[in-house]
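Every protein chain but one is kept in place in this view of the complex.
Up next, subunit A:
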Amino acid sequence: MARVPFLAEAVMLACAVAAFYVFPYDLALITRFLVMILFVLSLDLVLGYAGIATLGHAALYGTGAYAAGLFAVHVSGDPLTGLAVGAGAGALLAFASGLLLMRSHGLTLLMLSIAVTLICQEIANKARDVTGGADGLRGIRMEPVLGIFKFDFIGRTGYWYALAVVVACYAVLKIATLSPLGLSARGIKDSAARMVAIGSPVYWRLVTVYTISGAIAGIAGALAAQVTQLVSLEVYAFNLSAEALIMLVLGGAGRLYGAVIGVVIFMTVHHVAAAVDPFNWLFIIGALILSVVFLVPSGVLGIPAAISDLFRRGNDAARP
């Protein structure tokens, strides 16, 4: 690849700005893309960089959503403070649950992460007086962003607001992954035993990474709550964690822009298929996931490598 610094980032940002003008009627949908991108980015940090396999990331997202929602209902409708509250709630839960989760690996970690999500969901379900239970938390009214930009019907403000948040969080993640912390996380992913041997505090590094990821996931949840103006129990759905994982694998874990590409492809196919045939579109999604797993297990970004691999093998076979 050419050595232009931040080329991928610049291209993505240009695409996002262009999308505003090319799809003026689909801003609400693209805003949901952006929320999902943020959520998958947070998952990329733990799975792609630190190698923590979790199926409970929705716990952090949902907690951020409820925290921001409750803050907007009871304290203040200021969006940016709401985001900070969401980030704080996500980070707090990630830290608390991370203390336990990061002591385990593999399947145990997977099961525990699901358990944390289920506990959160049941608490939200039981505390009906606070969260509205299955009816959803309502009454979220947002004030204008920075006191200037009002949320409008078409979703223009929502779009720029979400884009700005995603860009800021992306920058933070970029710095985090290039920092010594990010590098040691990669080291832990490749070989935790060696990292211990060279004196790296593996456990606390993992807890730190998980907490940062929790803050970002919390922001994603808060953003969703502010844009939708309603929080339902579905923010804790297992489906959400699983779909995020699929999108990340589709785009290619371990690269930040991979998370972005995965979300865009998955949700575009999702949307187009559901629009063309609202009755049988799940078949298309199923086919997409199967083909990714079987054909390009390393994600879309692995396709060029997979093709050249295929040719090399072809040549090898041709040789006597």
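Definition applied: contacts are C-beta pairs under 8 Å (C-beta built on N, C-alpha and C of every residue); 3 or more make two chains touch, one makes a residue touch a chain; residues count from 1.
One rule holds for everything that comes next: contacts and distances are computed from a predicted model.
When the unshown chain is looked up in UniProt, the name that turns up among "ABC transporter permease", "Amino acid-binding protein", "Molybdopterin dehydrogenase" or "3-oxoacyl-[acyl-carrier-protein] synthase II" is "Amino acid-binding protein".
Of the listed positions A:Ala18, A:Leu100 or A:Ala134, the one in contact with the omitted chain in the full complex is A:Ala134. Annotation: of A:Gly48, A:Pro79 or A:Gly155, A:Gly155 touches the absent chain (contact as defined above). By the touch rule set out above, subunit A reaches the unshown chain at residues 24-26, 28-29, 31-32, 35, 125, 128, 133-136, 138, 153-155, 224, 227-234, 274-275, 278-282.
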